[in-house]
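Missing here: one protein chain of the complex. Every other protein chain is in place.
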Amino acid sequence: MNIDHTILTVITFVPLAGAVLLALLPDKGKLMQWGALTVTLITFALTLHLPFHYDYSAVSGAFQFEQNAEWITSPAIHYHLGVDGLSMWLVVLTGFLAPLGVLISWNTISDRKKLFYTLFLLQQVAMLGIFVSLDLFLYYAFWELSLVPMTLLIATFGRTVNRRRAAIKYFLYTFIPSAILLVGMLWIYARTGTFQLPELTQLAATHGISNNSAALWLASLAFLVAFAVKVPVFPLHGWLADAIAEAPTAAVMVLAGKLGLYSILRFSFSIFPDESHRIAPLMIALGAIGIVYGALIALVQKDLKQLAAYGTLGHVSVVILGIFTFTIAGLDGGIYATLNEGIGGGALFMLLGILYERYGTYDIRDYGGLAAKLPWMVTLFVITTLSVVGLPMLNGFVGEFLVLTGGMQSTITHHTRWTVLATTGVIFTASYMLWMVQRVFYGNLNDNTADVPAPDLDAREHLALWPMVALMLLMGVASPYWMRAIDAAGTILARELQQAQPVTTNSPLPVPTVPSLANVLAQNDLLPAVNFKTDRESKLNLIPAAADATKKESKLRNISTSWSAALHSAASKPNTEATK
Amino acid sequence: MQLALFIIFGALAVAGALNLLLQRHPINSALSLVVVMMSLAVLYWSLGAEFLAAAQVIVYSGAIMVFFVFVIMLLNAGEEERTKGSRAAYIVGFPGAAAIFCLLSFVFLSERHAFRSSNVGGYLNNITSNISEISSVLFTKLLLPFEVTSVLILVAILGAVVLARKEQ
Amino acid sequence: MPSVSPNYDSLWLIPLLPFAGFLINGTIGRKLPRVLVTAVALICTAIPAAIVAWLWITMKAAGAPDLIQVVSQPWIQITGLQINFAFTVDHLTLIMLGVVTGVGFLIHIYSVGYMAHEEGYWRFFAYLNLFMFFMSVLVLAESFLLMFVGWEGVGLASYLLIGFYFKKDSAANAGKKAFIVNRIGDFGFLLAMFLIVREFGSLDFTHVFNAISVNPEWHGGILTAIALLLVLGAVGKSAQIPLYVWLPDAMEGPTPVSALIHAATMVTAGIYMVARCHTLFDRSPFALGVVAIIGAATCMFAACIGMVQHDIKRVLAYSTVSQLGYMFLACGVGAYAAGIFHLLTHAFFKALLFLAAGSVIHALSGEQDMRKMGGLRKRIPITFFTMTMGVFAIAGIPPWAAFFSKDEILYQTFVSGNPIGKLLWLVGLVTAGMTSFYMFRLWFKTFFGPEHFEEHADLHDHGAAVHASSGSHAVMVADPEETHVHGVHESPWIMLGPLVILAILSFIGGWVGVPAGMGGHDEIGHFLDPVFASGAAVEAPTASYGLERGLAVISVFAVAIGFYVAYIFYYKKPRTAAAIAGRFPALYRLVENKFYIDEIYSALIVTPLLMFSRLFLSGLIDGGIVNGSGAAAGATTRGLSSLVRRVQSGNIRSYAGWLALGAAAVLLVMIFGRSVWLH
Amino acid sequence: MSAQVPVAAYLILAAVLFSIGVAAFLIKRNLITIFMSIELMLNAVNLTFVAFAHMWHQVSGQIFVFFVMVVAAAEAAVGLAIIIAIFRTRETLNVDSIDLMKS
Partner (left out) sequence: MSPNVLALLPEIILTLTGVFIMMAEPCLAPNSSRKPLGWIAIAGTVGALVASWYQVSLGVTIHAFSNTIQVDAFSVLFHYVIGAVVLVTLLGSLDYFEGNASHAGEYFALLCFGAVGMMLMASSVELLMVFVGLEISSISTYILCGFRKGQATGSESSIKYFLLGSFATAFFLYGVALAFGATGSTDLYAVALGLQTTATPALAFTALALILIGLGFKVSAAPFHVWTPDVYQGAPAPVVGLMSTAPKAAAFAVLLRITFTGFPIYQHRWTVLMWVLAALSMTIGNLGALLQRDVKRMLAYSSIAHAGYLLVAFTAFPFDGIAAACFYTATYAAMNVGAFAVITQISGYDERARTIDDFTGLGQKRPYLAALLSFFLLSLIGIPFTGGFFGKFYVFSAAIHNGNVWLAVIGLLNSGVACFYYLRLLAAVYTKPGAESARLNQLRPISIPAAVGLALAAAATLTLGILPSGAVSFAEYASHSTLIEQGRQECAAHPDCHIQLQFDVR
């Protein structure tokens, strides 16, 4: 049997098996750490199967490593997995970050280790599941599932007494829009009878989902808002700073960015190309504002993690800007920048975590002059900083450059001015990052931390950080290796999106029409769909008791009319057949 | 004659009900309730339900109400104090009760022409006794509820035993 | 014609060797003995220099191609845009490469002596090699983006080297300032690149410039926009008004760094870029005019400030800014060759000046204030001699190097088609006088007159170690030559050697560009002709030699005045300067404080921005609206919750009341409710 | 024959009794009295049943009443037992003082 058809299932569920295993093992010594490390390493090794067996020559953008089986008959839900250029590297990245997350938590998590590593592995399952699911229902299941381990990690391993509040804030911020997303999904299903992404994409391309633009618009917003909160897009980032400030390092590394951005690319764009066009000017604006906003607020933060949190906001905003330009450069760059965010941001949070491990504070005012004491630390920190500020030859630059290039090439309204605004971000990002480096590492030793005996990085920390740094360099210099898969996906996406026509072109910033209850519900569209496809009817076999069925058909009709009069507008009536 | 019966015993029932409501001693209330039940028994009879009229007197006024009085005596319940326990009962409860009454009356009155009238003795005019009909329906069509009622009684007995028994 | 020849594969070594040096020293340098660190650093810069020399010879040979291109792997490759690792060598590149590798190598040698006692010796050379790597990438790049790589990279190296003494807050601040101000310029560069991608679909120089060349009708418009944005980048990197502020502060770095990065090479990247893009600039007279005006203004403005500075390195820093202004001016009037010529000579004499100043500072154990110098002529004669060569060169005394290059610029400005060309020439001329003045002021104050310095016998304060904060006392060095030197002393030969070489170059460097009007052949101009072919039109044969000679005389006259005034003020009657300053205290203070530009920037831009971020963005928007809306929603929900739970009074009667009300409501809905609001 | 009473009259009488029962439930403080008001409501329902049984000439309505009586008896047994249990722990029959659990 060819492993290519099951590899994604294996990748997704190996961490689950690991989680179950850890839950059953006794929490003694370093057993949990080693166990989690083994599982994550195995997962990572498995994810590496993807890039090595990926068919880069396929330009059709078809999904690879596909697995498609019926899961639930009614509603029609499939167990449908597959990756394309959009998701393949994200899967690998998720696999890559996990062992590092374990390494970085090795000593910091000293009690309730079993809980921690179990949740950590579950989080990985959910994330991998999100990236490989091609069935909306399956996707949504993983999407929701991803909230739980993260929330619990924040709530139980948070840093301060605010942890529960931060956790619940995170959960509510992301769960409530997800609930609306579910409504949108269900509406789509009611219209089309399928949850399968490829089918939906085709329908969307032929305007086959619905001809009610108002309802489609609302559905697209339901999708987009849910994703945007998760990203988070300015101004929906209310949860970000608190959650990042509280969460343990390994959790923070995967907290923001990837999931939401991927979902926008995969689902919002594919299912709602026209609506995406309509909202693009707004999203571009929010992206550009977010870049500057995040950087400026980071500039005045006193807490290192908060600073990095707002920095993260800026970086995910870059991606938002990029993908909504609908240009190849913007989309490619956006996807690339998503990977970069995972690496650069991850490394930054790891370094901050290491600092915290040594000095027990994230307050920037407690630091200073550490460069002499921690030479390796400062080296890696500066490299990470440079990656984050987008220094050419490091990974951050490639994505950022392509995004902004795309911004300039775009045809979305006002793209130039927003691109210019976004480009100022390079100044502000450099400002806050360098200022942070200066305040932490340069100058004289701070009295608060001068006496803390703190060794430089140990072997474990080196092991956790060097892969990151190496990737920063490699991805900065040899980007085509990653880009060839991404570009194929980006090109197709750009073509689809550019073919889509914005619903309204005259209004620059589309103001969502807030429909009244009566208004929307009165639309025919929300009434039972004519093309509702289901095989429910076929399941009911009403066998005629006698042979002369046809003769009495008229009678049957009479009865079923009276019955259906009683059951107003029932779409799926049982297929009664009557005979005398 | 039926009108007279209706007016007299209807008024008596309402008066008894109001008295139940206004009396402060439980015993008085219980006796008022007996009055209501007796009046209703008469009305049942006037509607041709002699069996029910008898059952009402025997089961309800006779057995159940005696049970009530027994418990009142047992617990030595005195006059109820005028405690101010609940504003909601007055603020929302009474409008609610009044609205229920108004709505029900509205429905009954608006559709009164669809109801047939009734006359004294009901079935007595054409059927010798409806008791036999009751029994035949009870033991054919509604046999199961009748049987299952035994389980209900069983549960009640069991419950009464469980609850009223003192813990050892 | 781009020709890819396997013979030129060694080009890759030019950047890669320094990078290898960086990697070796940067990772394991701490553990290596100094000798090895030195060896790695020097070898990794010497070989590229040799390769450049070989290239020079090859390309000067008859029939050699004007352009060599080498292409390697793609760096960024997406549908519709490909950027390769590709290098181009033409004559312009060659000159720049010569400067970078040659001067760079000399400064590396110098640094071996200068930094001998520093704790972060390995780090210093790692950074220096990193700089060499990026600088050569910048120069060799075949595309805007690859040039930007070098552009940003040298900024990074500069940041690291300025902040070399990271324990000093001022050094860390200066490094950060340099990086951020450069980023403002990069902002323009980036935007220009985005526009280029949009308009041309490529970032390759060849592609873009060919596209412009074959479309002669393209003028202004988007080209102007691109050009102006590029100018913004150049202004940042080359420290022109209004972004020059980082350069004086950059003097916090070790002196060799100032010499290499902030005088000879990196800061000239802006000029190199403008020259490289001359095809583009030629199509936008407006942008050229802006370049010229910025150049002229900077040149004068910096000279003004330079006249009253007391810190020897700051005087040199402002003089650098001023000289860069000259180069800008040259480019702005279309005399790219002149600009590059001045760039070349400037690299020699400014590197020399800085290194010599470093030697002076070294001699005085870290003293940089000229008011505490004087009379050093006899104590450090070789330094004095080399410094004198540098001063004469920069002042523009014939036949020292800068005389020819500066004159070329002034002449070209005078004859240019620029509507205010004559005014610009005048500015340049006055600045020449001022340059002469402040350089001789430095000369006199440092080497003549009474001795104002104190002797430092303490070995612990010896040498450049003084730069570092008190925490980094150098361990006693086992170098026998150094241990017995006390007080003011001449530098070791490892430092003086480069000085001497540069002094010679400063003297003869200008001879390659002696214009025909003075009997020369303007070799450098002809050498660059293949590059600036389209711009050569400016150098009209109509210009008479007479005019050229006349202008030269005028400028020599201006230089003489500058010298004379300095002589009077600082040698003959040392009080005069103070007296004049006393006459105009406000003006003097204004100039002495650099026109308060830093303070103005701080008050007008930095502080408001921080306040805006802190109060408006962080406080009002983030705290108020973003978090507030969440909190408000939470509070509302909680309020509703307590409302709901108020119903739960625990009283059976009130529960019955609610039930009755609910029943009434249900009846009402059922009896009177219409389904219209559903379907 | 002239003295016919419309069914609606019985129904309204039942509604009156039912509403009084509801009101009594709301007003009375004694647990036993409250229980009695429930009995009143059930009686009102019974009247309705009988009236409709008469109207439809269907005895099933009357049988329903019969069942209600049985159920009422069972409920009375259980209910009064609960009241006794309450009285044992609380020493009171006042409904307003039975509010240990709230909000």
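Worth a mention:
Letters A, B, C and D mark the chains in the order given here, with residues in each chain numbered from 1 onward.
Convention: contacts are C-beta pairs under 8 Å (C-beta built on N, C-alpha and C of every residue); 3 or more make two chains touch, one makes a residue touch a chain.
The shown structure was predicted, so the numbers you read here are calculated from the model rather than taken from an experiment.
Considering the intact complex, the chain excluded from display touches A, B, C, D. Across the entire complex, the residue among A:106, A:120 or A:142 in touch with the chain not shown is A:142.
When the missing chain is restored to the complex, the residue among A:12, A:47 or A:151 that touches it is A:151. One chain of the complex is left out; on chain D, the residues touching it are 11, 18, 21-22, 25, 31, 34-35, 38, 41-42, 44-45, 48-49, 51-53, 55-56, 58, 60-61, 63-64, 67-68, 71, 74-75, 78-79, 82-83, 85-86, 88-90, 98, 100-102.
Although one chain is hidden here, its contacts on chain B can still be listed: residues 103-104, 107-108, 110-111, 114-115, 140-145, 148-149, 151-152, 154-156, 158-159, 161-163, 165, 167-168.
Against the chain not displayed here, chain A makes contact via residues 23, 71-75, 111-112, 114-115, 137, 140-145, 147-148, 151-152, 155-156, 164, 167-168, 171-172, 175-176, 178-180, 182-183, 186-187, 189-190, 517, 520-521, 526-528, 532, 536, 539-546, 552, 555-556, 559-560, 562-563, 565-574, 576-580.
The definition used in the following text is that only the chains that are shown with their structure count from here on.
For the pairs B-D and C-D, the larger set of C-beta contacts lies at B-D. Chain B and chain D, compared by their mean Cα positions, are separated by 6 Å. Mean C-alpha positions place chain A and chain D at a centre distance of 60 Å. We define each chain's centre as the mean of its Cα atoms; on that basis chain C and chain D are separated by 96 Å.
Of all residues in chain C, those that touch two or more other chains are 649, 651, 653, 656-657, 660. Counting only residues that touch two or more partner chains, chain D has 22, 26-27, 29, 95-96, 99. Within the complex formed with chain B, the residues of chain C that make contact are 647, 649, 651, 653-654, 656-664, 667-668, 671.
Residues of chain B touching chain C in their complex: 85-97, 99-100, 103-104, 106-107. Interface residues of chain A facing chain C in the complex, by the touch rule stated above, are 169, 173, 235, 237-239, 241, 293, 296-297, 299-301, 328-329, 332, 369, 371-372, 375, 379, 386, 391-393, 397-398, 401-402, 404-405, 407-409, 419-420, 423-424, 426-427, 430-431, 434-435, 438, 441-444, 477-480, 483-484, 487, 490-491, 517-518, 521-522, 527.
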